[in-house]
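These notes concern the structure reproduced below.
Missing here is one protein chain; the remaining ones are kept as they sit in the complex.
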Amino acid sequence: MTTLGPSGDLRLLDDFSPEPSRTGIWVGLAAISMSFAAFTSALIVRQSMANDWHPLALPSIVFVNTALLLASSVTLELTRRRVADFARGKAPDRSVAQFWLGSTLALGLLFVFGQYLAWRQLRTEGLYLASNPNSSFFYVLTAMHAVHVLGGLAGLLRVLYLLRQPVFALRRSTMDATSYYWHFMGVLWLYVLIVMWIKL
Amino acid sequence: MSVASVQHAQHHAPPQGFIRKHVFSLDHKVIGKQYYALALVAVLIGMVLSWLMRIHLVWPNAPIPGLQLLSKSGAPGGIMTPEYYLSLLTMHGTLMVFFVLTNAPFAAFGNYFLPIQIGAEDMAFPRFNMMSFWTTFVAFCILVAAFFVPDGPPLSGWTSYAPLSAVGPDAGPGEGLGQTLWGLSIFVFCIASLLGSLNFIATTLDLRTKGMTLARMPLCTWAWFITSCISLLAFAVLLPACLLLILDRVAGTSFFIPGGLVISDRLQPHSGGSPLLWQHLFWFFGHPEVYIAILPSIGIVSHILINSMRRPLLSSRVVIYCMMAIGFLSYMVWGHHMFVSGMNPFSSLMFSFPTLVITIPATIMTLIWLGSLYGSRLRITSASLFALGFISMFVSGGVSGFFLAQPSIDIYLHATYFVVGHFHMVMGVASLFGVLAGTYFWYPKMTGRMMNESLGRIHFWFTFVGAYCIFMPFHYLGLAGNVRRYSAFVDDYLLPLIPVHRFITIAALVTGAAQLIFLYNLIHSRFRGPAAPPNPWECTSLEWTMPSPPPFDNFGGKHPVVYHDPYQYGVKSSTGDFLMQDSPEEAQA
Amino acid sequence: MGKVFAVIVVLIAFASAVPIITHHWFGTAIELRPPEDISTHGHAIDEQLSETMVEAGLSFLAAQFVLAFFVWKFSNRSANAEIKTFPGGAKWLVIAALALVGTEMLALGVLGQRAWATVYFTPAKPDALQVQAQAGQFAFYFRYPGADGKFGDLHPDKIDEGNSNFFGLDPANDVDSRDDIVTGELAIPANREIHLLMHAKDVGHSFYVRELRIQQDFVPGLDLSVHFTATKVGKYEIVCTQLCGLGHYNMKAYLNVLSQEDFDSWLKQKASEQ
Partner (left out) sequence: MSTPANTNDNLKADIIVYFAILALFGVQVALAYQNVHPAQLLVRMLAVAFIQAALAVMYFMHLRNEQRNLRLALIPATIFVMLMMNMIWSDSFRLLHMRPLFK
């Protein structure tokens, strides 16, 4: 039986016994993928059914948002490495890690704000949720994605909180799980974007 | 195969205070019991609703005393209106499918026994676990609240087909706030189920104790695990579907509502949506859901049967493969609910074939149970009676499924009481027999007291015979062409069938009343039952290694080590004819 | 107790089978079988149904009897009775299941596809009589194209039940619709193929005629069609089988199968009433 230190901390870096939170996150991602697959199917059926399909020009800001979200993945990966450095004793303190994590959070928030701007832009064009199927799907897909991103932001906040504890309390699995989830948000966004780009 | 090592960092101290102990508890055992209690409340409400429905069907003008208190407009003077019948039907179906059959065999027993059976101290995410129960509870409250809204509870059936369910109050009574609450309730329920399944999967994969390989997990653990995989993906589809339905209702979108509909003389302001899309999404979830309802019972029944037969199954492995096969196939067959719905008729054939194929694993399982009975030392207890009853019911219900699976026959039988008979056999009784078997079997472990055996048997006979009396005639009615979801039978064609309905109603009232025996037994034994020994049934799995009821941390901070596969029965050992999973002893043949 | 279980299971199995074999409920006059088939395709479905009844019925009885027998034989044996294993073990049972269900599936599957195909994969004959059916909360209406053989267009915004404009026709502007005949019952000539065009006015409904062995949903936003030939003169119920609201149980119409002459005079009379 392997034992972990009392807090199960990252200093026992080489413990690779499966951690529920890492498994859990994969399982969760499977469910999220399935939900978005369902949305996609709905979109495809709805489109072929429709006599009211009005192609929708994606608000240009979504491409900026895409860049933000992808950049946040990079900063998060940097965070992870710096945290690992610290845990291994290669880095003197956690400030660099905190900086990158803070940047990730900021980029994530900017992304959500950017999405909000995209909705505003559509609204000024007179496209509301119920205006036509294309706008409906645009709002639904982006909103569902944004809700998941907000969940990810909450996770990141928790990591930040743990990272700032006077006694180092961040578990490796927490770090990993959160960052997998966050990267997945990026992958998912690209998927959503491609679908919307082609179909809407 | 890797043996997951057991480390559980949040080793918890005993909970303090009433709220932490019994209400917002993190302990999987308390949560399991909470799920059980919720399912019990739901099944009782559902049962009373079914009585009211049955009474209304055969005595449509008889006032039911007190009913007007529940709804003044739905039952003026206690006489039910046709729309109120449909509301009760909808609530009955929804409560039973979601809050009884997803909760009792899966969430309740699964929560209580899955961690123990794999030697874990708790679920992987206790906090999530608590959240999923309370989320379920909220969903339940939302659904029940629909009883009390001004324009009546929803009446689109548990399937809530669009556009009836999507266009709003124009479509008639029950399509206002009530239907929105229905959608909301199911939406919330999906979230809870997703959290629950996630937890089950992570627990099974990560928290198995030393020596507990996947192959050594008891059959019910396997069933819960497979069920959670099914339910993870199924509820992930229902969730967006419910969201879209709610948006159609409250935000004016048109996902499921086509253009040009004139309802209550009003041209609806929608266009382009697809009613079939709802049906597809619903049944994409709906069919896996029925296996979510039956698989845990299959696992529980196998577990109990083996224990009562004092011998392992001819092959547990084959049963596991069959359950997996059913899991996979369950995603290929949803269209069999839509043969005459206007779906592409070619797809009907594509859906019919796997549906027929799914009877193969079911048959294999049945034959394995039967074959294992041969030459066993079957002990008859309340639990084993319900387990045997399960087999009988599963066969009856499954065979009628075989009729429905053929699209040509389904042209005639679809939407008749034949379907109602089919699903009550498999789901209304077979699945619930699994729950009842589980209850009689695990009650001593869960409460530390024995239940009364004689009452248990009386309960069994009433329920078994009664259920056949209720649900077999449904099949005959269906063959005669009796349409389902009718509030009253007014056609010339259906009037002669009323005596059969009367018989069913009486059987339902008697059978329902017999459930009071069970309820009495459940409550009375809790306080007055004789104390339960740790292993009253001489069972081998890990839950029976600990005192009854188990301490809050299950194994007292230690981690059991598992040496055997779960069903070492019919062997010679120091304990008798069985060998506990955690006993290092080697069995002599 | 095990023996009691066995006896009761056998009794139940018998009791379940009897009404199916005799088609009667306890020997009374309540008939529990599909009514006589009056369509040209229905016999295929009926054959399929009785075939399935035999095969599935036998499987049902066999399974219940074996269950009863084993429980009778092996319950409450003494604690040191020998434990035996079913001859052949799991392997043969799996093979038996595959063979049993496999052949049943093949036999029924192939047969069934044919029955299905006659209903759904053959197009209606060009000379079939076209009738349009519209289902709305809680009534069916039927429309015949009239002398010109053409249906006028539908305009949902023109639907006006008070003025008996159930379909939303626009005779003022639309020539085709002027001679359309709208009725509340579906009268058809016997032995002639009917091509029923189905249109839903509001929510989902269904068209079910037991004697015709036809059931098909009306799907809003989708215009489906079915075709059938009735062979026997008489009056039959058309009922709605898709939950459509409070009046669902009471939503019905009559199918009136007439001889060709009677049908012609019926149509003429209806045309004069419009």
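The letters A, B and C name the chains in turn, as written, and every chain counts its residues from 1.
Just so we're on the same page, a residue touches a chain if its C-beta (ideal position, glycine included) is under 8 Å from a C-beta of that chain, and two chains touch if they have at least 3 such contacts.
The structure presented is a predicted model; accordingly, all values stated were derived computationally and were not measured.
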Residue of C:156, C:171 or C:247 in touch with the missing chain, whole complex considered: C:156
Omitted-chain contact residue, chosen from B:29, B:92, B:216 or B:280: B:280
From C:71, C:222 or C:243, residue that would touch the chain that is not displayed: C:222
Touching residues (missing chain, whole complex) on chain A: 14, 16, 18, 22-23, 26-27, 30, 33-34, 37-38, 41, 44-45, 47-49, 51, 73, 77, 80-81, 84, 176, 180, 183-184, 186-187, 190-191, 194, 198-199
For chain B, the residues touching the chain missing from this view: 1-2, 4, 201, 205-206, 214, 229, 233, 237, 258, 260, 274, 276-277, 280-281, 284, 327-328, 331-332, 335, 343-344, 346-347, 350-351
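By definition in this document, only the chains that are shown with their structure count from here on.
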For chain B paired with chain C, centre-to-centre distance based on mean C-alpha positions, whole Å: 29
Distance from chain B to chain A - Cα centre to Cα centre, in angstrom: 34
Whole-Å separation of chain centres (CA-atom averages), chain A against chain C: 50
Junction residues of chain C, two or more chains touched: 221
Of all residues in chain B, the ones touching two or more other chains: 258-259, 272-274, 276
Contacting residues of chain C [partner chain B, same complex]: 1-2, 5, 8-9, 12, 15-16, 19-20, 25, 28-35, 44-45, 48-49, 52, 56-57, 59-60, 63-64, 66-67, 70-71, 74-79, 81-86, 89-90, 93-94, 96-98, 100-102, 105, 108-109, 112-113, 115-116, 119-121, 136-137, 154, 156-157, 159, 161, 168, 200-204, 206, 208, 210, 213-217, 219-222, 224, 237, 239, 241-250, 252
Residues of chain B that touch chain A when the two form their complex: 4-7, 9, 124-125, 194, 197-199, 201-203, 205-207, 210, 232-233, 235-237, 239-241, 243-244, 247, 251-255, 258-259, 271-274, 276-277, 280-281, 284, 559
Residue numbers on chain B that touch chain C, as the complex places them: 81-83, 86, 155-157, 161, 163-164, 167, 171-175, 257-265, 267, 272-276, 309-311, 313-315, 318, 340-342, 345, 348-349, 352-353, 356-357, 359-360, 363-364, 366-368, 370-380, 385, 388, 391-392, 395-396, 399-400, 402-403, 406-409, 411-412, 414-416, 457, 461, 464-465, 468, 472-473, 475-477, 479-481, 483-493, 496-497, 499-500, 570, 577
